[in-house]
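Supplied in structure tokens, the structure appears directly below.
Every protein chain of the complex appears in place save one, which is left out.
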Amino acid sequence: MTVTSDIVALNQWLPVAYPGQVTSAKPHETLLLGQPIRLTAASDGTVTAVALDASGAPGRELPIIEQFAVIFTTLGDSPRPMPIIEAFDEPDRRIVNCGSVGVHASPFRIVENFLDMAHFCFVHTDILGAKNETEVLSYKTEHRQDVDEIWATGCQFFQPAASPAAAKAGEGQMTDYTYRVLSPFGVMLYKSALGYADRLDAICLFIQPKTETECIGYMPMALLDDTSSNTGMIDFQQTIFLQDRIILENQRPKLLPLTPRSEMPTRADLSSVAFRRWLKDSGMKFGLLHEEAA
Amino acid sequence: MEPILELTEPHAIALCDNIKPGGVHPIQLQDVELVLWRDYAGQAHVWHDRCPHRGMRLSFGFVKENRLTCLYHGWEYGSDGGCRKIPAHPEVTPPKTLCADILNVSESYGMVFVSAGENTVETNTEWVSVRSIFLECDGAQALAGIAEFVEITEAQENQVYLNKSNTVAVAVQPCSRTSCAIHLSTRSTDPTARLALAKRMVALRRKINQGLRT
Partner (left out) sequence: MGLTLHNYTLSGSCYKVRLLLEFLQIDYHTISVDFFPGKEHKTPEFLALNPLGQIPVLEDGELQLRDAQAILCYLARKYDTSAQYLPDDPAAFGQIMMWLAFAGNELMAASAARLHDVLGYALNVENARAQAQSAFAILDDHLAEREILGKIWIVGEAPTIADIACFPYIALSGDGGIGHEPYPYLRNWMRAFRKLPRFHAMSGIPEFA
């Protein structure tokens, strides 16, 4: 196992654990971009991280940021700044830690699946999409240069059970979505919250790339929900993610191809087209198929 | 490097009886992923296991009104491999270039074959399945094992081996360099004889696996 040499991948804040996963009784060893690392917790809960060398001995210390109900570190010297997500600071929201899920896929396949609406009816049937309401209406994408993020706005989809609260209430709703690519390995969405006319639920997906084809996904949420139990909210999100997982693990090739020749997009795939272009422009090589190398 | 299919000769990939109308099956041939499905008119189809949209394996899909439907976005493919419907854009007619990667299929000796030649179906319905079995060894070793209880003669057309009395047919599917499947069919509908052959095949697999462990 060798650490990647891709500077673009290295210069990112990446998730490596969820709160409570690392305890003073039990250090946590994991892999980040091919680099083995170890996380330990002091008795007051402070988490520290070190890179491990080939023999497993601790090497240099790595910086830690705990934010958005996730523990991040970076292997790079000048990482892309952490995003600003105000929803996590709003006191009336439920911050839900859904743990983490392992996926054998390229991190960028995972990001694209998160951005996609056309699969709601088939993969999340009777939850995020209904069998007979499959059309994806036009939406917009833009590259917001000030924060260097890809945004998709004006997205709409009919959802039988859009959220834990909506599932409990048994109410289908037309859901508004806004998608935000926070970094090559981080993505989030804002969606209509039941009973809140002008505020939106926030759901994030931060991806820890262990290797180019093996990742761990962390899904923290900042929800406007007074009715659901914590377990109910975790249940909802884990159900969705495990449904996506069988797709993600069975896409071929595993590495994301950048050329449209091999994968034909439609209008509904606008955000994935924008994402692939943005990735190409970033100079990222990790996790991508380099057909153009020939 | 992605493995490429070598189809200078046809390869058996399943027993006909096992591929029921509406069924969708993942097939591994020479390390290449294929999908084998049968429509409700009874025609078998073998394609590369990949939807041209976002690369999802079609073997996870399902047959809806004689079209293979991809599990990811519900794209529907007709029997010629052409995409007929994109649910995200119900009013759009998919371009003719939007097509699954199709291969030729034939059925004979009770088995389904993929080949580079033309699609053919033998109407000979005399052959019934015994069973398919998957072995962690190459085709030569598998055939040698089968030869211990079936008097195999030389390979016929389609690389099918018949026994001397022409009552048992055997074919090898090279799944990878180190694994294969054996498909066996007979002319005898008698379940006792078929069960006996099936049990011998299981014993062979056990013997080969034990050989690997020692």
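For the reader, a short list of remarks on this structure follows.
Chains: A and B, in written order; residue numbering restarts at 1 for each.
Going forward, a residue touches a chain if its C-beta (ideal position, glycine included) is under 8 Å from a C-beta of that chain, and two chains touch if they have at least 3 such contacts.
Worth saying up front: this structure is predicted, and the values here are computed from it rather than measured.
For the chain left out of this panel, the touching residue among B:69, B:108 or B:158 is B:69. Only one of the listed residues, A:27, A:76 or A:99, touches the absent chain: A:99. Here the missing chain is touched by one residue of B:20, B:164, B:177 or B:207, and it is B:20.
Seen across the whole complex, the unshown chain contacts subunit A at 18, 20-21, 97-102, 104, 122-123, 125, 216, 229-232, 234-235, 238-243, 245-246, 249-250. Within the complete assembly, residues 14-15, 17-18, 20, 22-23, 25-28, 60, 62, 64, 69, 71, 129-132, 134, 175, 181, 191, 194-195, 198, 202, 205 of subunit B touch the chain that is not shown.
Note that in this section only the chains that are shown with their structure count from here on.
Mean C-alpha positions place subunit A and subunit B at a centre distance of 38 Å. Taken together, the subunit A residues at the contact with subunit B in this complex read 112, 116-119, 121-123, 134-136, 246-247, 250-253, 257, 262-269, 272. Of all residues in subunit B, only 2, 33, 49-50, 52-57, 60, 71-74, 86-90, 92, 98 touch subunit A in the complex they form.
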